[in-house]
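Submitted below is the structure of interest, expressed as structure tokens.
A single protein chain has been omitted; all remaining protein chains appear in their positions.
On to chain A.
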């Protein structure tokens, strides 16, 4: 197939959005709804809760740390075979888990095997999505990421029903069948060759060039800080509300409100990211700063109306920053290197994610309430947004601002270099 000059921005791209939607649902929806199995596994294996929660933690850790592997393989072989293999791995992990007779089996099957499968699916799909879109990239990413939120709504009751009918073994077996749809999603990822692809070379070359790329490193640092603060409310908001004396039903309702505004935020921000001229990094900075502010204000709010407003604000802004965070990357490093870049970012930001919740818990144990944790989370987000200001072209006027220009610049420089060489010949 002759390489395209620029991303198609539509056409088959919308099928890729569909594929990414189902993939985020099948990867993160399953992970987030794993709590349903947690209770059953504690009873079935007669183990402590802490030991059983390692199953999900290992899965998440393998998914994040394995992202660069998924990216490197996608650069070499294209996303389609990698994602399809990932889907088979993820489904096999769940299948073996349904036959488990000890907790170690679960660590290896769900944690290691399914985790590796997920590592091979999520990052390549999002990177592929970035390659298919340029003008509507943020909207496409936002729409695809709504899969995460919607699946959390749908999968928890579904898994509960499966467990009540087939017990945990049968339920895991059927979740394995569900995860097999990742293979179908992978089949939708038609390979796309863009102009920059041969210039940027193979995975090793790309990784080295990325590690020397100043803006990329700054962006990664910013995203890691953001990730540290981002997950804290997901884990601790319920406990904080209970500390304030809320009853469980109202607290659960508030969390649903957050989830809905998160969903709306993702789509609105996606649309806004494409509609507003200028580097998308500005929007990311805006949403991150606002999320940081709303987080830091949480301890100050006591009245139910104030808390509800803050919850809506937090949900909206934190959802809004997700699609934009993914859209900034192709602008920085170009669509040619996007697979490797995304993999690296995921791996590094996961450190922030893994540290965030325990840090918050520790602060709570030391100080007795969640005030300090929320303030620290807000501070991490604000620090991250501060680093984003240092990204190139942040403050320049709208003329140098179309997202594709950065990519075209990179390509043109290399093209002119090769032209010089030919001239000498």
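Here are a few things to note about the model shown:
Definition applied: a residue touches a chain if its C-beta (ideal position, glycine included) is under 8 Å from a C-beta of that chain, and two chains touch if they have at least 3 such contacts; residues count from 1.
Here, contacts and distances are computed from a predicted model.
Per its UniProt entry, the chain excluded from the display bears the name "Embigin", taken from "Trafficking protein particle complex subunit", "Replication protein a3", "DNA-directed RNA polymerase III subunit RPC3" or "Embigin". Considering A:35, A:157 or A:170, the position touching the chain not shown turns out to be A:170 (whole complex). Listed residues A:10, A:35 or A:198: the one in touch with the omitted chain is A:198. In the complete complex, the hidden chain is touched by one of A:178, A:263, A:307 or A:345, namely A:178. Counting over the whole complex, chain A has residues 2-3, 43-44, 46, 84, 164-167, 169-171, 173-174, 176-178, 180-181, 183-184, 187-188, 190, 195, 198-199, 414-415, 418-419, 421-422, 424-425 touching the chain that is not drawn.
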